[in-house]
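Omission of a single protein chain aside, the complex is shown with its protein chains in their original locations.
After this line comes chain A, so read on.
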Amino acid sequence: MAVTDTRSFEALTLGLGGEIFAIDANSVHEILDVVPQTEVPGAPPLVGRLINVRGKVVPLADLRIRFGMDCTPPTIDTRIVVVEILLDDEPTVVGLLADKVHEVTSIAGASIEDTPDIGMRWNPDLIKGIGKRGDDFIVIPDIVRIFTTH
């Protein structure tokens, strides 16, 4: 997959199954503590539950299922990151479950590399790229694709 944008951007880093992911800070609405969740029978496991965000019903997605990670029970650091994405050119608000939210940081476009074809644990289609920050790798997921591809 090619890197479409080489510019540096403000990203929210968060931990998922031991890996660090980065989401464009501009798409983030807010970060919430874990709130009561309602399971939706018959829904796909990715968005099997609903939450109430300031009076709006928002589907809650667990990205660890998409990336085939273990589903550990929520800890004290578990957070819900509410993002707004364009699905079929329609802004949609979705809650993402995160093991931990690290910080808002700017990621230089130069540091972002293409996803290696081999040696990857996850489906490369779902990743925009991998940035580096210090010694750590930061995975930049393609949120839209995650929700659109099945």
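The working rule: a contact is a pair of C-beta atoms (placed from the backbone, for glycine too) under 8 Å apart; a residue touches a chain by one contact, two chains touch by 3 or more; residues count from 1.
Criterion: contacts and distances are computed from a predicted model.
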| item | value |
| --- | --- |
| Among "Putative spermidine/putrescine transport system permease protein", "Ribose import ATP-binding protein RbsA", "Transporter" or "MCP four helix bundle domain-containing protein", the UniProt name of the subunit that does not appear here | "MCP four helix bundle domain-containing protein" |
| Touching residues (missing chain, whole complex) on chain A | 10, 12, 25-26, 28, 30-33, 76, 79, 101, 103-104 |
